[in-house]
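As you look at this complex, bear in mind that one protein chain is not there, while each of the others sits in place.
Entry: chain A
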Amino acid sequence: MLTKFETKSARVKGLSFHPKRPWILASLHNGVIQLWDYRMCTLIDKFDEHDGPVRGIDFHKQQPLFVSGGDDYKIKVWNYKLRRCLFTLLGHLDYIRTTFFHHEYPWILSASDDQTIRIWNWQSRTCVCVLTGHNHYVMCAQFHPSEDLVVSASLDQTVRVWDISGLRKKNLSPGAVETDVRGISGVDLFGASDAVVKHVLEAQEFSKAWELDTCRGHYNNVSCAVFHPRQELILSNSEDKSIRVWDMSKRTGVQTFRRDHDRFWVLGAHPNLNLFAAGHDSGMLVFKLERERPAYAVYGNMLYYVKDRFLRQLDFNSSKDTAVMQLRSGSKFPVFSMSYNPAENAVLLCTRATNLENSTYDLYAIPKESDSQNPDAPEGKRSSGLTAVWVARNRFAVLDRMHSLLIKNLKNEIVKKVQVPSCEEIFYAGTGSLLLRDADGVTLFDVQQKRSLATVKIAKVKYVVWSADTSHVALLAKHAIMICNRKLESLCNIHENIRVKSGAWDESGVFIYTTSNHIKYALTSGDHGIIRTLDLPIYVTRVRGNSVYCLDRECRPRVLTIDPTEYRFKLALVNRKYEETDFVTPDLSLHFVKDEKTRFTLALECGNIEVALEAAKALDERGCWERLGEAALLQGHHQVVEMCYQRTKNFDKLTFLYLITGNLAKLRKMMKIAEIRKDMSGHYQGALYLGDVSERVRILKNCGQKSLAYLTAATHGMDEEAESLKETFDLEKETVPEVDLNAQLLQPPPPINPLDTNWPLLTVSKGFFEGAIAAKGKAGQMAADMDVDAPGGEGWGEDAELQLDEDGFMDAQDGLGEEGGAAKEEGGGWEVEEDLDLPPELELSAGSGGGAEDGFFVPPTKGMSPTQLWCNNSQLPVDHVLAGSFETAMRLLHDQVGVVQFGPYKQLFMQTLSRGRTCYLGLPSLPCLRGNPQRNWKDCGTKQGLPAVGLRLSDLIARLQQCYQLTTAGRFEEAVERFRAILLSVPLLVVDNKQEIAEAQQLITICREYIVGLTMETERKKLPKETLDQQKRLCEMAAYFTHCSLQPVHMVLVLRTALNLFFKLKNFKTAASFARRLLELGPKPEVAQQTRKILAACEKTLTDAHQLNYDPHNPFDLCAASYTPLYRGRPVEKCPLSGACYCPPYKGQVCRVTQVTEIGKDVIGLRVSPLQFR
């Protein structure tokens, strides 16, 4: 039993919970009724009108009413909002025991010692029914919660059930279903039938038919008993000074709560919440039977919590909520706390018994995979202990019932016992440490060294919340929070009047915590404040941005949004240490105050009319508009002034405003409005302002001021009007007034320039915030710019990928079919070798192991290193290089792609080797140990390992861009070097699928085309151009270059060179063909224009002046050594790696493109994927 709230007063005889608010009414023996807020622990009101004890008390469910019945025979109905008694119902002739409202009808049911039960209508304030039949005091009478029944209990030893359906029907409003009414009237003939006794249960009968159970235990009169609203429990209290809880299914008492001196008199149950109240001789207490705090633990993005005997896991990111396991049943107590171990995926669940010594904990390994619908129920390990907390990956600490500390391992075996200073509770404190709580403080304790490191004084810490990086810790007590650093040095103390419930650290190091009714924040500097209010307590699990993740009392995960602006701002202040005074201005506060009223006031204070207007619109209160109007008028902000006057319907001021701003149209409108409103003086005033004399005459005439009307008309020379008015005068009774001959014309000056715009204002220097926000906006734009740039880079990438066209892919697949077959056999051969190798190794290790045990030490032989295994498991050259087996790697490259000259590969080999193995330090001053990263580390076991490659196809493709740029820049030699580096790297790739194999081959083709073209161009530039033959040769080479497959941007350049050379040579026909090809590529406008000119010139004489070894229409390959065309059908030798073509005489030489392979060598082919061996 957990006491939430206690009061001290005279004997409490009646109790009633408010169904929604955290309120309880207590009626006292001295006639006073108290209204308490049990959450805030405050007395809200006192109602003292009864004379003598008040026993009956009940809140109305919807209305702000409650009813009380006292020993003064009075029933009083009260309104707690008006804070007074509305009326008194008189009629009972003795003490009133209970009073209750009906849940639906405007009825009150009262039971009295005068042996009657009465039903009253509190609207008509009359007694509608008297139920007679009991022949002793009626101790209690209640309405059935849904049916037309009343049950009553009396000292005459009977319980009666009354049917009041007659009363209900009679009270139906007239015009309701008529037949019913007739039916009732029929019954009515036989006399009083409003309430009929349905059953009478006498005491003897209880024992036979009605007594289901007897709960024995109290040893004095039982005062009151109630059913638990949601569980199979009965609560009772008694004059024996105890409250007892009974289990209905087991028919036994489960809990007893005793007081020393006070007899209990009454019990109340909250209709919705897990709350009870009990009144006794000197006050009352509000309590609940068990904790509602869910047990939970947070790790990374995961929340683990216990709900209904299940351990559930919630992924904060995806909000996926799954049950991961079922808990072992058997404890009647809910799980108290949880400690989660991410390394072992294990949990410790602690369960507190009423008697602390009987507390237990369970150690569970969470199943790896689990069906959420029907999760596994793994066998846990249960032991006794107050609390169990992980202290290391494989160790946890248990505070046992003797309050000593045990360290246990994953098998739940005691590893060691640690002597600790007196300690009542332990908390997690990072690896190897614990926080120990004693009577008046918390101690940081190193478990391994068995010594205390630091102590801080704070009473009764209940929860401990570490920040994610464990740099800070919040210690939560009932009414206090202390924030400490890692060394347990106190940084701040916060006192709360309301109970502190839970907390979590946000990413920026602000502690967000909840009390019973608020979410609050605390900075480590001690600054704290309210973020928002709460209806019901919640338990914060995580804070991220403006989301607060929490569990409610029903264990439902929820997400609340908060506005973090205020504490972020304060945090910024603390961290950057601005001169604080500068910032505590209303202007600044405006930006983070969201409450409109405060915002409005602040805005006015700093003269920010716009913000004030916004707030005023939101509030829309007369007072606000008035204040805003005044402020705006002072600033000459007359548009806002106008709006304020309009909103407050201040016509006079509005009219005057229009006058002084020269807005005649609106002024006239105001006059019309005044007329409609029959506001004569306003109407007249308007006419006066407008200088509208005839209107004034009309007004005066209409309101019976005939003489004034006449005078006005006459004075202004409106003779006709004056005459007609004069005629209406009854000359006998009235005198026509004299017209002042010296009268001067009184006319308002006409406005020269109506004031449409506001009064000019000085520019106000921008506040810190506006500046900061503006700057932020700019930064955002910069980022956006960057983004715009980025696609440009990617655009290149796309181009490069486009280059890898479908043709190549098809070829690769064709090739694969054949080669795959051959490879299979080879694979088999390797396997055989492996089998032969391994057995002797295994035997050896077994043998040496045995030798060691004999006593005489035989040093073991060397084992099989992972790198050896890599070589055994793979025939891809790179795996062998990574393993450091250069010899086999070379052989593979030789056999697969015909490498015969390894010089250029040296750099690649060494680099590859250097990424094969990592380092980690063993014992100090010894050489380091080596790690072997493997690409299939997850499932390779001990024998099937393959090294992590560290060279990706995508990286190589990305490197093409650099080469392209160098090409564009005309740095051909550098470009060729880079292309070659890529080309040589391709055989050292490992790829996963056929598409990538094709891409790798395509990459080789691209490199080859560029290398051939660019080396030829470099060569061409070195050639002399004196003679015609030399010039012809130059032209030929330029023409061949146009047949290399290049990027359009490069092809444009190549074609232009060829075009110019051929044009100069007067080979116009061929030049024209280059020009056309060039135009097809869509070059830049100026290039296109020039090309068109040349083309036009060429087309005048479409002939070639000289015969060249170049036929654009006859397809050819280019010999990469002699730079001569090899027309289709002529014999050709190819490079086994790059595929570059050569005239037959070059066979056996080193390929000019790769500089490593032998031309025309018979090879297996490029192998970059295990797929190629299947």
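Keep this in mind: contacts are C-beta pairs under 8 Å (C-beta built on N, C-alpha and C of every residue); 3 or more make two chains touch, one makes a residue touch a chain; residues count from 1.
One rule holds for everything that comes next: contacts and distances are computed from a predicted model.
Taken from the listed names "Proteasome subunit beta", "Coatomer subunit epsilon", "Eukaryotic translation initiation factor 3 subunit H" or "Protein YIPF", the protein name that UniProt assigns to the chain not shown is "Coatomer subunit epsilon". Interface note for the absent chain: among A:V543, A:L688, A:V899 or A:L1166, the touching residue is A:V899. Among A:P933, A:P1112 or A:G1139, the one in contact with the hidden chain is A:P933. Across the entire complex, the residue among A:G526, A:G545, A:P1048 or A:G1148 in touch with the chain not shown is A:G1148. The residue touching the chain not shown here, chosen from A:M890, A:C963 or A:L1095, is A:M890. Touch with the hidden chain on the side of chain A covers residues 343, 392-395, 407, 409, 415-416, 419, 430-433, 448-451, 470, 845, 849, 852, 857, 859-866, 884, 886-887, 890, 894, 899-903, 906, 909-929, 931-935, 937-942, 945, 948, 950-952, 954-955, 958, 1121, 1146-1150, 1158.
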